[in-house]
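Apart from one protein chain that is not included, each protein chain of the complex appears where it belongs.
Up next, subunit A:
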Amino acid sequence: RRLSAHICKELEQFVDFLDLRTNLLRKMEINVVEAEKRTGKNTVNMQETYTVYLIETRPAETVPEGGTPATPDTLWRRYSEFELLRTYLLVTYPYIVIPPLPEKRVSDAYLEGKVKNLYKFKFVWHKLSADNLDPDFVERRRGGLENFLLRVASHSVLSNDEIFFHFLTEGWRERVLETGFQDKADSRLKSLSAMFRVKNPDKRFTALKHYCDELNTVISQLLRVRARVADRLYGVYKVHGNYGRVFSEWSAIEKEMGDGLQSAGHHMDTYAASIDDILEEEEHYADQLKEYLFYTDAVRSVCRKHELIQYELEMAAQDLTHKKQQKEELATGTVRVFSLKGMTSKLFGQESQEQRESRLAALEQSIQEGEEAVKEKNTECQEFVRTAWEDIERFKEQKDKDLREALISYAIMQISMCKKGIQVWSNAKECFNKM
């Protein structure tokens, strides 16, 4: 009886596990826990080194007292697979703001930051270059990838996607290729890069696009300023380390002042060392901002899709109008619009009644098809606008909440830094008093 009860419980959990109707994250814990270097042959049969990330999933359940949590399922994925997943989601859900991935490559700014600090103060030319295998970069990426998965898993629509589920749990490559999304991706890429003018875009989308442009600019600037400020602050703290060294040397030649100087020097060393943790924490704030910087691209993508559909609608409507005019001309015999047939009939004489009637019939058919097309496109457009705007409202709320929290956590970080400063300088003052 105990066995069957146990099996029942397992089955229950299994069923719950498969129930994807509700928010996936409520049912499943997702973590990207580790990163590892691998070497292997790439598509052109060349040896390459890349990083894989370990994804852990387990059912989200309350662990009984004294019990151990269930062992998670694990699998390894590399960055390019995450990219593939995201492209699939982009194509499959064009009306959704798809969460962004962390940076693909080490950016110049990242490298600059690392080099500057090491060069200035450590005088050790170790780790001058940072590539995609640089441990700090890999760690930041790991966090970003986990964040991406959590964002998708907590989205009411995206979390129900089967391909996403397979990405997390088992072989997904064949499945994702089966969907044939890559063709859609190619055509979408072409259309997105095409230049076209939309006559009547939904004003909200236009405004949203402008907002995204502004947000992108301002966050980029903020990140640049933050990096420069961090660099300077690093300098200030580290130079205090020199006080530590000199005070120590000085204390050796003094009698009464010696002890006070020596211990003050230690506090200066502490002060200088404290900046590393402070800036490490600040990196998280930068990452939060960066995520929304990348989000602006995702939102612009949705706006672009709307414009595309709207454009197609306008083209279809234009085409219909054109055909209707043609029909009118044919019916009344007036030539309002230049056509080769019209010219040739003028030059070579009128066509026969039969010809005219067959042409008219073809046009009627075409007009009917055109009207269907316009109707369909109109529905598609309206549906897109409705669903997209729904997700955009959701995104806006998420953005306001997340960024407000980011600002608050930044304030908390500053407070922590101030408290450390008060501590160190109060201690130093005590030591100076003993001089």
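Please note the rule applied: contacts are C-beta pairs under 8 Å (C-beta built on N, C-alpha and C of every residue); 3 or more make two chains touch, one makes a residue touch a chain; residues count from 1.
Convention: contacts and distances are computed from a predicted model.
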Listed names "PX domain-containing protein", "Alkyl transferase", "3-methyl-2-oxobutanoate dehydrogenase (2-methylpropanoyl-transferring)" or "Small ribosomal subunit protein uS9m", with the criterion being the UniProt name of the chain not displayed: "PX domain-containing protein"
Residue among A:70, A:177, A:229 or A:331 that touches the chain left out of view: A:229
Touching residue (missing chain; options A:33, A:70, A:331 or A:418): A:418
Candidate in contact with the missing chain, chosen from A:242, A:355, A:368 or A:382: A:242
Options A:93, A:311 or A:410, residue touching the unrepresented chain: A:410
Absent chain, residues of subunit A that touch it: 211, 214-215, 218-219, 221-222, 225-226, 228-229, 231-233, 235-236, 239-240, 242-243, 246-247, 249-250, 253, 256-257, 260, 264, 400, 403-404, 407-408, 410-412, 414-415, 418-419, 421-422, 425-426, 428-429, 432-433, 435
